[in-house]
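All protein chains but one are shown at their positions in the complex.
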Amino acid sequence: MAGKIRVRASLNGDKCEVKALMRHPMETGMRKDAQGNQIPAHFIKEVVAKVGDRVVMQAHWGAAVSQNPFLGFEFTGAKAGDVVVISYVDNKGETDDGSATVK
Amino acid sequence: MKTLIKILLTPLLAVSLLAGCETQEAAVAVETTAPATAKDMLMASMKPKNQATMDRLNQDELQAACSNANNMAGDAAAMEALRKAAEASVVYPADGNYLGDWKNGNDIAANGKGLQWNDDPSDPNGGNCYACHQLDPKEVAYGTLGPSLTNYGMRGQSELMLKYTWAKIYNPHVYNVCSHMPRFGTQNILTEQQMKDIMALLLDPNSPVNQ
Amino acid sequence: MMFQSRRSILKMGGALIALAALPLRALANFVRNDAAFTATSMDTTFAALGAEPVDSADIVVGSPDIAENGAVVPVEISTTIPGATRIMIMVEKNPNPLSAEFFIPEGTVASVSTRVKVSQTCQIFGVVEANGKFYKASKETKVTLGGCGG
Partner (left out) sequence: MTTLHNKRAHLGIAALCAMLLAPITVAQDDDVFAEYRAMMGDENPAIFTIEEGQELWETPMGPKNVSLEQCDLGLGPGVVEGALAQLPRYFEDAKAVQDVEARLLYCMETLQGRDVIELLDKPYSSIGEQGTELEALVAFVADRSMDAVVNLPQGHPAEQAMYKKGEEIFYYRAGPHDFSCATCHSQTDKRIRLQALPNLTTNEGAGFAFTTWPGYRISEGLLRTMGWRMQSCGRQQRLPQFQSGSEAVIALETFMGVNAKGAVMAAPGLKR
């Protein structure tokens, strides 16, 4: 079963449009909870999108990317049936990944 | 009607009431009490939290009279009596000084905190004027439940105007017996100094409201 | 807790080995610049990046004129500058302006979209690196006080 990343990849002419939604709190470390305790920083630091061995997107993020982050981009050279895999690693070392078949 | 009573309390709620230190008779009583009033139902459905205690569900005469679709109850004489009572509740500044600092006033007008169960009671309450009124025309986030107060200061600073505006903030029911607006003075939501600062925001020619 | 059960939590020691198994770290030359991510002003961020960006009309910063909520502001940066390999999003008045950077490999369109936190009304910058040079453009987004104010 896939993890907490939802990926959509659809062909639009010669381009493949990728949209990904990740389930992640993206805590800045500057907020306090109801009891007034500091909520520790918890955010995705790096995201990679690949088709096979080909890297089609790589990103570094700070805690200012919004909660449950969205990533959208386009690349060329994809064909229907290719699988786009997106994975992340956060500042606690937690990772997750998700994939979609290009349509 | 008599068959409805027990229906109004779900078994779950009965369970939670039991958990909340009610005796077992409470669950039985649920089956036999008369149909709940709105207040009874609210009392059974809410829990006190921090400063928001259950006595806040008690209505005063004015609240009770204004709790219906027409926002008015009782005959003209009864409503006039309520209006008079509102008038009598207004305390004007002892020093005769109505105008504070409009800069503070603007902060108070923008602050929506105070008296909620998630608010720190040691912080000053806000007036939250912008929730319902347009004031500084440069502020885009204003509500429309009340009239726009932009350029309110055009009305001048006559004794009449000062007293009218003060009373309107202190207890708006003086002018409209079932006004939707809070009674900032009568209900001790704002301090006298805070209301003076709001007055300045409205009436000071240098306030952004009047630019 | 239940919702995190599927997440693999990597122990510090095993992190590198585990990462090797994942598609991450694919581009060794695209290294995170922590000094840039923790810099507290636009100027110090540019200094950390070693960048002296010039204004460019070939970068489009797409963000709403007015955001319903500063916690989530949609931002899209695209550029037609030839050879663009990196796109950065910087929010002028955030505690740390650099929010995200995207490496654009060969064959990927120089256009990315995401959503960022914007602490107060300010300029949102799109910064592009192409052939070792930096370019920038910006757009203002107003952040409003939402809801009932409480």
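The letters A, B and C name the chains in turn, as written, and every chain counts its residues from 1.
Throughout what follows, contacts are C-beta pairs under 8 Å (C-beta built on N, C-alpha and C of every residue); 3 or more make two chains touch, one makes a residue touch a chain.
Keep in mind the model is a prediction, meaning the values are calculated, not measured.
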Contact footprint on chain C, counting only the chain that is left out: 2-4, 62-69, 71-72, 74, 76, 115, 144-150
Chain B, residues in touch with the chain not shown (by the definition above): 1, 3-4, 6-13, 15-16, 19, 35-39, 41-42, 44-49, 52-54, 56-59, 62-64, 66-69, 71, 115-118, 130-132, 140-145, 180, 182-183, 187-189
Residues from chain A at the interface with the omitted partner, ascending: 2, 4, 6, 8, 19, 21, 23, 25-27, 31, 33-34, 39, 66-68, 70, 100
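The rule we apply is simple: only the chains that are shown with their structure count from here on.
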Intercentroid distance (Cα basis), chain C paired with chain A, Å: 13
Where chain B touches two or more other chains, by residue: none
Chain C residues counted as touching two or more neighbouring chains: none
In the complex, chain A residues that touch chain C: 1, 3-4, 15, 23, 28, 30, 45-46, 48, 50, 54-67, 69-77, 85, 87-89, 92-97
Touching residues (chain side chain C, partner chain A) in the complex: 3, 6-12, 15, 18-19, 22-27, 30, 32-33, 37, 71-74, 76, 91, 94-96, 98-105, 107-109, 111-117
Sites on chain C touched by chain B in the complex: 66, 142, 144-146, 148-150
